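Note that this complex is displayed minus one protein chain, with the remaining chains in position.
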Amino acid sequence: MATLQQLADLVGGQIQGDAALEINRVFPIDLAGDGDITFIANPKYLTKLKDSRASAIIVAPGVDAPEHNLLICANPYLAFAKILTCLQVPDLPVQGVMPGAMVAESATIAESATIHPGCVIGENVVIGAGTTLFANVVVYDNVSIGENCLLHAGSIVREGSVLGQRVILQPAAVIGSDGFGFAPDGSSYYKIPQVGIVVLEDDVEIGSCSCIDRAALGETRIRRGTKIDNLVQIGHNAEIGEDTVMAAQAGVSGSTKIGGHCTFGGQSAVAGHLTIGDNVTIGGRGGATGNVKPNQVLSGLPLMPHKQWLKASMSMAKLPEMRKDLQQLKKRLEDLEAQLKED
Amino acid sequence: MATLQQLADLVGGQIQGDAALEINRVFPIDLAGDGDITFIANPKYLTKLKDSRASAIIVAPGVDAPEHNLLICANPYLAFAKILTCLQVPDLPVQGVMPGAMVAESATIAESATIHPGCVIGENVVIGAGTTLFANVVVYDNVSIGENCLLHAGSIVREGSVLGQRVILQPAAVIGSDGFGFAPDGSSYYKIPQVGIVVLEDDVEIGSCSCIDRAALGETRIRRGTKIDNLVQIGHNAEIGEDTVMAAQAGVSGSTKIGGHCTFGGQSAVAGHLTIGDNVTIGGRGGATGNVKPNQVLSGLPLMPHKQWLKASMSMAKLPEMRKDLQQLKKRLEDLEAQLKED
Partner (left out) sequence: MATLQQLADLVGGQIQGDAALEINRVFPIDLAGDGDITFIANPKYLTKLKDSRASAIIVAPGVDAPEHNLLICANPYLAFAKILTCLQVPDLPVQGVMPGAMVAESATIAESATIHPGCVIGENVVIGAGTTLFANVVVYDNVSIGENCLLHAGSIVREGSVLGQRVILQPAAVIGSDGFGFAPDGSSYYKIPQVGIVVLEDDVEIGSCSCIDRAALGETRIRRGTKIDNLVQIGHNAEIGEDTVMAAQAGVSGSTKIGGHCTFGGQSAVAGHLTIGDNVTIGGRGGATGNVKPNQVLSGLPLMPHKQWLKASMSMAKLPEMRKDLQQLKKRLEDLEAQLKED
């Protein structure tokens, strides 16, 4: 619970209405009632303002609604996220190494870290202050995990990986599995050992069942602030820049370097050994088969400017008709040619 | 083991032949022998009937095979499934909370439930009668799991999730991982806490390594009887109707609402904030980028009627040839135009 004033202070906003109002939770605008705060991030939902029964509403400057208590701030969506965190995300209790956790003697666990039952922590592991490992997390030898990280149940961090501060692993995320490398040896394959590591920098989040492969030699690196959704594959020796966002089921092949501030849609893919520039957006199911220069919005396989792809993909359904048209034109042209020859 | 009569009673079928025959197992028609029952669900395999050495054969009405013991019923495939369940799926033994399972004191576990070693059960969890959790399942705080559920090894259910009766989770399924939501904050991202829940209604099955994200606010809901294959992604706040079937590696983005009795092929995808009607079939790799009305069979990206897609996709390979044709037609047309001008 917080007063509207406290929330305004938290997000740097202005109040229009009752600053002493007590707010208990954030709730969707249609359902919010007494004690709830809601938000309008998109101007097209301003029409919902009138009927809302929320006690307070987060809005952008310029909204005229004297009948409501308003919390006015430049970025209502960000304010919503911060207020939601404040009101509804409880601090995780510090519980130390809980009974049923198995920690190697050589591991160094900060006093304020929490290791839930069923976790298995290897030799020489270092785990920083305020970090929580939920149940059944496995950390192999020689891993370093920073402060205030959150490793959800069943996530696995293989040997030598380095996690920065405030890294989040969703359940069953796999960090440091072997890269996929084999040398042909006659008609069979010989496994190329993957002796490199994975580095997840500060504020990286990795989704459930996503796999970040360790490097063959050297490292696979995900830079600060990058967010990766569920079921994503990042191949060995790949490097992803800062503040890049990658939606579910995307795949990045080995040794590819992706810039910062990129956005990858669901099920998109990037082939191996490529360079993708900064500020590149690749739409859902898009596939990069060559290098991509910065500052572009692309879709399709192969990639093309998104607007072109919209047109091209709409033409797909017309293909059979186009073929028929082409046949008919050919026939009519032949008729004309024959007629002119006769003349 | 059961007599043919007992099996006929089980599936509501008629016997033509020896009702007292003892049947030990279901086996494929080519391999079945003494003591085996087999089935013909598809009339095109009726030719195999003659040579089968099975002791009995499940068939639809109207099959003429006096040399065989027949179990005649309207839906042989369903009868096969029921008889297979009867003969070859052993009842799971009730073993209670087994040594090596870690259960919070505040959890309520039905006496007839079985919790295998390595499971970790959180505070205030409720687990219903006849439910089995195989080894190393993790259930976070405040989860409710109904009766006769089956949670396979390594599956993870995060806080507050609600599972109905007879829900099945295959190994490493993840229920309630954070939805993928971030608010831009300058050039970085601020995590939007995901404080909603997941509800899996009765008779839902979730495949291995499939991820059902918790809602940001409110709930993600999979309705009664829906079956989801392996490696499928369901985004936050999505809603899937009853008796819908979704094949492996399909993906549903956040806030999308899918109807009942739909069928989604492998690697298909649905973008966010869409509505897909009832009885919609989307073929493998199909991708919905807009709302879809009920009662359609669609394929492709963008979606089109499946038959049209079959033609359009076959035309894809002809595209280079079509371009060449188009160039030649243009040239010939220009020649004709020039010739007519001269005339």
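So that you can tell them apart, the chains are marked A and B in the order they are listed, and the count of residues begins at 1 in each.
FYI, a residue touches a chain if its C-beta (ideal position, glycine included) is under 8 Å from a C-beta of that chain, and two chains touch if they have at least 3 such contacts.
Keep in mind the model is a prediction, meaning the values are calculated, not measured.
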Out of B:114, B:136 or B:177, only one touches the absent chain, namely B:136
Absent-chain interface residues of chain B come out as 26-28, 31, 75, 77-78, 80-82, 84-85, 88-89, 99-100, 116-118, 134-136, 152-154, 168, 170-172, 203, 205, 207-209, 225, 227, 229-231, 243, 245, 247-249, 261, 266-267, 284-285, 313-314, 316-320, 322-323, 326, 329-330, 333, 336-337, 340
Interface residues of chain A toward the undisplayed chain are 102, 118, 120, 136, 138, 140, 154, 156, 158, 172, 174, 177-178, 180, 182-185, 187-193, 195, 209, 211, 213, 217-218, 231, 233, 235, 249, 251, 253, 267, 269, 271, 287, 289, 300-302, 304, 308-309, 311-312, 315-316, 318-319, 322, 325-326, 329, 332-333, 336, 339-340
